[in-house]
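With one protein chain withheld, the remaining protein chains of the complex are depicted in position.
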Amino acid sequence: MRYAYYPGCSLKSVAVEYDAALKAVCEKLGVTLDEIDDWACCGATPAHAVDRFLSVALPARNLATAQKAGNDVMVACAACYNRMKVANHEIATDGALRKEVNEALGTDYDGGVKVLHLIEVLVNGIGIDKLKERVTKRLDGLKVACYYGCLLLRPPKVMHFDDPENPTSMDRLIEVTGAVPISWEFKTECCGAAMGIARTDIVHKLCGRILSDAKNRGAEMIAVACPLCQSNLDLRQSDVEKDLSREFRLPVLYFVQVLGLALGIDAKSLGLDKLIVDPIPLLTQKGVI
Amino acid sequence: MARIGVFVCHCGENIAATVDVKKVAEEASKMPGVVHAEDYRFMCSDPGQRLIKKAIAEKKLTGVVVATCSPRMHETTFRRAVAEAGLNPYRCEIANLREQCSWVHADRTKATAKAIELTRLIVEKVKRNHDLFPIRVPVTRRALVVGGGIAGIQAALDIANAGHEVILVEKSPSIGGRMAQLSETFPTLDCSQCILTPRMVEVKSHPKIKLYAYSEIEEVSGFVGNFKVKIRQKARYVDAKKCTGCGLCQQKCPTKKVPSEFHELLGTRTAISIPFAQAVPNIPVIDRNSCLFFQKGRCKLCEKVCPAGAILYDQQDQIVEEQVGAVILATGFDVMGVEDFGEYGGGRYKDVITALQFERLLSSSGPTGGKVLRPSDGKEAESVVFLSCIGSRDRSKGVEYCSKICCMYVAKHAMLYKHKNHHGQAYVFYMDVRAAGKGYEEFIRRAVEEEGVVYLRGRVSRIYEQDGKLIVKGADSLSGTQVEIAADIVVLATAVKPKPGIAELAQKFHVSYDAHGFLNELHPKLRPVETASAGVYLAGACQAPKDIPDSVAQASAAASKVLALFSSAELEREPTISVVNEKDCVGCFACEAVCPFGAIERKEVRDKQGNLVKIVSHVNPGICQGCGACVVACRSQCIDVEGFRGEEVFAEIMAL
Partner (left out) sequence: MDVLNLGTKAAEDFIREVEKLSGQKLANCYQCHKCTAGCPAAYTMDLGPGRIMRLVQLGQEERVLTSNTIWVCASCLTCTTRCPQEIDVARVMDTLRILARKKGFKGDKDVPIFNEVFLANLRAHGRIFEPTMLAWYNLKSRHFLKDALKGPVMFFRGKLPMFPHEVREKASIERLFSKAEGGEKK
């Protein structure tokens, strides 16, 4: 299996562990990733808040390159995934915009490149049963709250990713490892996303709700699929604890790091040391490490 | 030799203001074959009609052209006048100078020229018309009513009380429909079963009503006045002739936890059961899927205890054939389920229920004996939130219409809950309150002003469970705020929709239905109970969401149409139907394939010795609607529509 890989800016900086973990897991499973040549930032949230053309042209630039290379694109960052699928949709349905974008880029892009999230590649491409066979270290008894956030799922008519109100694809991946994906009510509630810098107070409030619900329902760890969600829930956790006068101590791992542990990959390769809320004590206690 | 009379109408100013009617009459008098031409202010009036009759008598007219408004307005009027003067009415035709000329054009010169042309065309046609006589079809004066809810019951009683036999077919084990499931009805808060069951008993004991319960329509053939219907009587595995309705089998049945359809799956029933105590007929049904005998070959306890020996495990479905002259479809409605609403749990939360389910909780014959208890843990509900417009008025769920009954029943539910639980809190999230019926607005005001129900204007975005309560995240647009409520039960007023399988049933009767499955009436304003299929009528919620008063009214209306049909032993039909030229017909039956009404039959042509010469098409004069699809399909040009024959229409076109 081969994919054109689009890391996105965060996976080279604040989310390096996501990149490291997914590369380790892909190598183990025989998935080849070719990083898209000379890729640029997708524009994330600021682009679509400032200019529609820009917000579509930036992802399109990368997709046009991928189309020439020929393979489907795999993305791990939920925000980049969302922007790329939206760009595809806009270009495919708005003829005037398509013309404008192609003129500016000097390309002939039609919005047709298939963009897949890492979760889709693992669940649909490789398959739950095959993954189960490859598990060498079970994470029995570990209670994980799978947090999907917003951009993986919405708007459902464009994203076509799982059930937008009650998704289960990440839960199934966590289940493969032997860990228990708990049932909880804030799976798809926004963490505050791009407000992280400009209105950190909002992120505190929203993450407070998420962390509280997860903890109330017995979660020992939170699994995420988005660098922004990870950073909001992890980096800001201590501040939220202060706001709510409550201890959470919930490590926030990328789901692929959890999967990597079950596949027998070591903690260092998975970048577990890069997480702010230290997962090692919990994992040691559970006999994983 | 043709002797045509042309009568040009001013229609007051409607035609005369734009068309020079005097000129039209003048030009008409010059047209070949026209021996009389005049104009008059209002041709449809008595004096106007008298002019036509006078001209027919004096000038011995062989055809009449009235150049006036649309034939849909007065064709019948003029044909009657012409018939009274002794001329065959089908020799009278209309040239439409109003809807097709004066009302759509402004230029007087051009409009007048067009009016003259239109008249010329019809003159040419009428010259080729021949006498036609109404077709008489015998009528079987028995009616079929499909559906035993309140609409079907009302229609059946109305027809039976007028002296005609009625076959009433009901799909479920008992008649009564939705009304039997209701606790009380708005706006009177009458006990639903108390006002319904006397009607049900009337049906049971009426000498003119033949009830087929637990039965379905298998096949339909025929036409208005002469339908043949095959009815499948499903096997109850109980001998209806022997069963006394004592209920012992139900008492003793060991399989007690089957989810009950009557309780909308909130309560349970036994494998052999009667849906509710007042069921008509009061004969149980064995549900094969949950019966120990049918599934595992054990038990047979009901057979052992039945004092009448009425259990028949080897009973088979039976097909019965009935002949009727008219049909009323009254199949009722269903509601959307909670599974369709992911944001409200999609069925994961036991305490988020539909309004019909809540109705069962309220009902004293329901699974909780009329107490409002949480389905999840049986605790008393201290706070109940009602959500209106769930699915209805919602493009994203594919239902853009309003379900009409919910605003009223939500108020009813909130009030009944408060009556049972004085300290309970009732909240209603609404978008608009629609309470247009008699006494309806007062009912709503009572809920708000006297019963303390809190109405919040806004929709709820999502519901989730926390610490044993349901957290309802809504909004109140009037105060411009978000609203959060911790509820014990949330009741969703889900959209009304037609019953499943309605498409197949409608197709059996050649009745059309809309994109949602609601059966189509012939005209939304003026013909609400008729369908495009002669002899088939509609009543109740199968046509559109409807409350009980309207369903009952519509049922009586449908019954009156049936009684009009039955008012004579023969049915008179317009003769403008297709006719086959059997000499030329080659029996390819292309016409049969395209006829939307199933009016083409196959007819054998035999010689004097009785040998088969060929099989040709034959048009059933009782069914054919004269649409002409067969004429288009026929490759041999041997089928034609009377009154619109090829010869006549061609002459019209060539006259242009």
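Chains here go by letter, A and B, matching the order in which they are written, and residues are numbered from 1 within each.
The definition used in the following text is that contacts are C-beta pairs under 8 Å (C-beta built on N, C-alpha and C of every residue); 3 or more make two chains touch, one makes a residue touch a chain.
Values in this document were obtained by computation on a predicted structure and should not be read as measured data.
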{"item": "Touching the absent chain when the full complex is considered, from A:105, A:182 or A:244", "value": "A:105"}
{"item": "Touch criterion as defined above, residue of A:14, A:128 or A:182 at the omitted chain", "value": "A:14"}
{"item": "Given A:113, A:150 or A:174, the one touching the chain that is not displayed", "value": "A:150"}
{"item": "Contact set of subunit A toward the excluded chain (per top definition)", "value": "9-10, 12-16, 38-41, 43-54, 57-58, 61, 96-97, 100, 104-106, 150-151, 153-156, 164, 189-190, 192-195, 197-202, 205-206, 209, 235, 273-274, 276"}
{"item": "Touch list for subunit B against the chain that is not drawn", "value": "343, 389, 393-397, 431, 457-462, 473-477, 480, 482-483"}
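We take it that only the chains that are shown with their structure count from here on.
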{"item": "Inter-chain centre distance, subunit A versus subunit B - centres from mean C-alpha coordinates, in Å", "value": "53"}
{"item": "In the complex, subunit A residues that touch subunit B", "value": "163-166, 185, 213, 216"}
{"item": "Subunit A partner contacts - residues on subunit B that touch it in the complex", "value": "342-343, 346, 348, 462, 464-466"}
